[in-house]
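Every protein chain but one is kept in place in this view of the complex.
Here is subunit A:
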Amino acid sequence: MGRGEASDRRRIQLSEWKRKLDAVKIQKEDTNKLIMNFLVTEGYVEAAHTFELESGTPPGVDLGAISDRMEIRRAVQRGNVEEAIERVNDLNPEILEEKHQLSFHLQQQRLIELVREGRTEEALEFAQEYLAPRGEEHPAFLGELERTVALLAFEDARSCPVADLMDIAQRQKTASELNAAILASQCQEREPRLPGLLKMLVWAQDHLDEKLIYPRINDLVSGELVEPPADH
């Protein structure tokens, strides 16, 4: 914007743009559903419960199942992988039975946590007992398996070439994968719809920029319409 060719494009003033925006009718229920979808998918059980009471929007799922999912996710984030595995198997044994990669990543995370706690001998035993057979069964995991077992070869796992595995981000990655799998098993979307809509807004504005000069939303947090700069 504000480039030389600006004059080629039609200009729409704030008042006219607002009038056009107001002409688009959006049902209150639809916005509420969008918000509920966000709260449910992100696991804000309390907020979802309150929002249901206040707006009358049904959550569409058993909020109890969300609590389970959140606790399972938190268990991984805390580094208590065993608890997460037990809980997810109680919630739905099909998940880890069918998702080999997820199952492998959870066992991998278990090994990482053992290393983190300095329980090297146990870690070694665990790797032989639980990780190695999976590598044999699924050759695709071999690369990752080797990287993980490499942790055991270094005195200080935190400063070794595969130290990234020790990072909290690795826990986060495993927790997200598990969370997504639980959502999928409950026939729910893995991601809330709201971020998708915001991406579409950015995309649409980028395209519109080529044709029009109009009041833009530059700050997604405030959602404020910014008047286009005056012509030179």
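Quick notes on this structure:
What we mean here is this: contacts are C-beta pairs under 8 Å (C-beta built on N, C-alpha and C of every residue); 3 or more make two chains touch, one makes a residue touch a chain; residues count from 1.
Basically, contacts and distances are computed from a predicted model.
When the unshown chain is looked up in UniProt, the name that turns up among "Potassium channel subfamily K member", "Armadillo repeat-containing protein 8", "Ubiquinone biosynthesis O-methyltransferase, mitochondrial" or "NEDD8-activating enzyme E1 regulatory subunit" is "Armadillo repeat-containing protein 8". If you put the hidden chain back, the residue from A:V45, A:I72 or A:L96 that touches it is A:L96.
Listed residues A:Y44, A:Y130 or A:F154: the one in touch with the omitted chain is A:Y130. What subunit A contributes to its contact with the hidden chain is residues 85-86, 89, 92-94, 96-100, 103, 122, 125-126, 130, 133-134, 137, 187.
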